[in-house]
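Every protein chain but one is kept in place in this view of the complex.
Order of writing sets the labels: A and B. Residues in every chain begin at 1.
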Amino acid sequence: MSKPVVATASLAGCFGCHMSFLDIDERILTLIDLVEFNKSPIDDIKTFTKPVDIGIIEGGCCNSENVEVLREFRKHCQVLISLGECAIMGGLPAMRNAIPVRECLEEAYFHSPTIDPSEPKIMPGDEDLPIILDKVLPLHEIVKIDAFLPGCPPSADLIWKALTSLLEGKPLDLSYNLVKFD
Amino acid sequence: MSKPKARISFTVDGKKCSAAPGQTILQAAKDNGIYIPALCRWEGFKPAGACRVCTVRVGGRYMAACTQPVTDGMAVENDVPDLQDMRKALIEMLFVEGNHMCPTCEKSGNCELQALAYRFLMLVPRFPFQFPARRVEPAGKKILLEHNRCIKCLRCVRGVRTRDNKAVFGTLRRSRDKKISVDQVLASALTDKQARQAMDRCPVGSILKKEVGFAVPIGRRKYDKEPIGSDVEKARG
Partner (left out) sequence: MPAEGSLASILARHRRDRTRLIDILREVQAKNGHISPEAAAEIAAGLGLSTVEVEGAATFYHFFSARPAGTYAVYLNDNIVSVMKGRAAVASAFEKAAGCRFGETTPDGRIGLYRTSCIGMNDQEPAALINGVVFTKLTPAKVKLIVEGMNAGMNVRAMIAATGDGANAAKLVRAMVKNNIRKEGPVILASFRSGAAVKKAVKITPEGVIAEVKKANLLGRGGAGFPTGLKWEFCRREKGENHYVVCNADEGEPGTFKDRVILTERPHLLFEGMTVAGYAVGARKGLLYLRGEYAYLAPYLESLLAGLRKKNLLGKRIAGKAGFSFDIEIKLGAGAYVCGEESALLQSAQGERGEPRDRPPFPVQSGFLFQPTTVNNVETLCAAARIIEKGADWFKAMGTPRSAGTKVLSVSGDCKKPGVYEVPFGLTVRRLLEMAGGPDAQAVQIGGPSGACISRGQLERAIAFEDLATGGSIIVIGPGRDLFEVIRNFMEFFVEESCGWCVPCRAGNPLLLRKLEKIMSGKGTPADIIEIESWGRIIKAMSRCGLGQTSPNPILTTIQNFREMYESKVERGRDFLPEFDLAEAVKEASAVTGQVFAASDTEQSHE
């Protein structure tokens, strides 16, 4: 029998949730026995090569590419999980949501302290670059999300418990200590 | 007029309780070791009935436990699934109404809004995020107001007054535009102790004392290990 397939991605996140994933320490050996990884930074597979049972995404959506990757995941994954504060509520990147996009971009490319005033001001507009969204959004406001694991980052224990419950087909029974937003 | 009884009896979810006449449902429940979640309440301040998280049901009617006096024979519903879900919905409304970025907040771990979300095991609000445009406002030398996190519990409005009984904090506007404001002149005159009190009484990270922060690390804060309300429930023994 083939093993369940897992895929992961980091969108508008800091990879901290992936780091926390790796913090399951030696349990990762057990995990490798239990599942097979497909598209994920963990094994560096860049594209989906088969249908996926569990997709795990950290980070919210801040640009058009994030949205496309997210939709790709939704298409390929049986179960899709929002991992961490940014995926669930936008997180730090969403702190720009009250600021008009123009102001954000001009601050970054025209007025930031690291801009050399003697250089011409250039707003990057290459067509290969993703386009910034008007607001950074949590994943579930764009596609249907099946489970949410909060935290910044979510603790390794929470990630482990969620994954093993899912693999065993048991409902996720959360205790107080596992649900934290910081 | 008959003399009021020395003690009155009532029930919470069927459990027999007793109270002094005139006590609110919330206070009486607490004295009987029963925690009714609440957010805007602060011992010693006039109850405001603003957050509605303490809503209980009596004979099919909903009422705020912090303002409703308990009466003899009252049968209070508190820890029942549908009511708990409605309370959780209020917490979720507050999370989407403001910008509550817990990972960036000095109050995280000591925040009562967050603590209630933990207690209700809120994983994600059911409502869409509003991402309102709000400001951070300096208020005198000692404190600042982080409006992104304000939940309008009115504790500061009710509880922080000058010696000649002038309100230091007030509310401006109405509806979703309602905003807590501070009297800049009076805020400048706050003592260190008053500033500390203002910050401590704010249930979220909206009133912050300047020049201090993260004195206690994340992970060792008030609600990191034990749910809010544990003190009340432990007292029951």
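As a working rule, a contact is a pair of C-beta atoms (placed from the backbone, for glycine too) under 8 Å apart; a residue touches a chain by one contact, two chains touch by 3 or more.
Since we're looking at a predicted model, the values are computed, not measured.
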- Note on the structure: The listed residue (A:36, A:141 or A:157) that touches the chain absent from the view is A:141
- Note on the structure: Touch assignment to the omitted chain, from B:17, B:34, B:76 or B:182, lands on B:182
- Quick one: say which of A:25, A:44 or A:127 touches the chain that got left out. A:127
- Query: Which residues does chain A use to touch the chain missing from this display?
  - Reply: 64, 67-68, 71-72, 74-75, 100-102, 105-106, 123-127, 129, 131-135, 137, 141-144
- Item | chain B residues touching the omitted chain (full complex) | 47-53, 55, 62, 64, 67-69, 86, 89-90, 93-94, 96-97, 126-128, 130, 151-152, 154, 162, 164, 166-178, 181-183, 185-186
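One rule holds in what follows: only the chains that are shown with their structure count from here on.
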- Item | Residues of chain A that touch chain B when the two form their complex | 82, 85, 88-92, 94-95, 97-99, 135, 137-138, 140-141, 145, 148-150, 152, 174, 176-177, 179-182
- Message: Residue numbers of chain B touching chain A in their complex, please.
- Response: 95, 99-105, 108-109, 114, 117-119, 121-125, 128-129, 131-134, 218, 224-227
